[in-house]
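All protein chains but one are shown in place.
Moving on to subunit A:
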Amino acid sequence: MKSAIVVFPGTNRERDMAIALKRVTGKAPTMVWHRDTQLPDADLIVLPGGFSYGDYLRCGAMAAHSPIMAEIRAFAQKGGHILGVCNGFQILTETGMLPGALLRNANLRFLSQDCTLRVERDDTPYTHKWKKGDVFRTPLAHGDGNYTADAETLARLEGEGRVAFRYASPDGKVQNDDFATNPNGSVNSIAGILSENARICGMMPHPEDLVDPLMGGEDGLPLFEGLVEAIVR
């Protein structure tokens, strides 16, 4: 699998993502500057976390208009795989490539902690290393991760099985109104969603920060290993 990471002004988790991708592919991903107008030859494009343009407008709103985004849209239309994490997820919703929006966390504070995610699908490139209903631990770090969508969109997402991950308790229970399990207050405890073709995935938590026992575990590794297996050249 060849991968590339897009760097916007204010992106700050590109190094973390590069470590995770290198861990599973054996080679460093290509870094793409947001003002580039051509994507490198890659199977997976990652929009990493950070504060693109300082998040001074709505998170991800400025980056959504960066020159490289036209190429990324075209890449998506050709069926390319795109992973957006944290600020990357916010950018994907701002471009409309994924539905919904990310609001301020319900408690109005930045959150940096571990959370548990429940896997809702096990037949996508991003989730097939788990079994449906599995739970895994992952760090999250954001101020605006409170996922929301209008009722119709939400019904469609749920109906089409496009929720990839939900915040849950360690024993797999989803409790929307409990900040201990659904820390940012996301609707239906949604932590990550998929495009219709399941090739685009956006999620708020950071599986890339838990891929090494030294850093506390490898709980996030199956996502990246799964991508390598799913994307066979």
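As a working rule, contacts are C-beta pairs under 8 Å (C-beta built on N, C-alpha and C of every residue); 3 or more make two chains touch, one makes a residue touch a chain; residues count from 1.
One rule holds for everything that comes next: contacts and distances are computed from a predicted model.
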Quiz prompt | Protein name, per the UniProt record, of whichever chain is missing from view ("Thiosulfate oxidation carrier protein SoxY", "Phosphoribosylformylglycinamidine synthase subunit PurL", "Amino acid ABC transporter permease" or "Na(+)-translocating NADH-quinone reductase subunit C") | solution = "Phosphoribosylformylglycinamidine synthase subunit PurL"
Quiz prompt | Residue, one of A:A151, A:L214 or A:V232, that touches the chain absent here | solution = A:L214
Quiz prompt | On subunit A, residues whose C-beta touches the chain left out of the figure | solution = 9-10, 12-13, 15-16, 19-20, 33, 49-51, 53-56, 109-113, 139, 141, 143, 206, 208-209, 212, 214-216
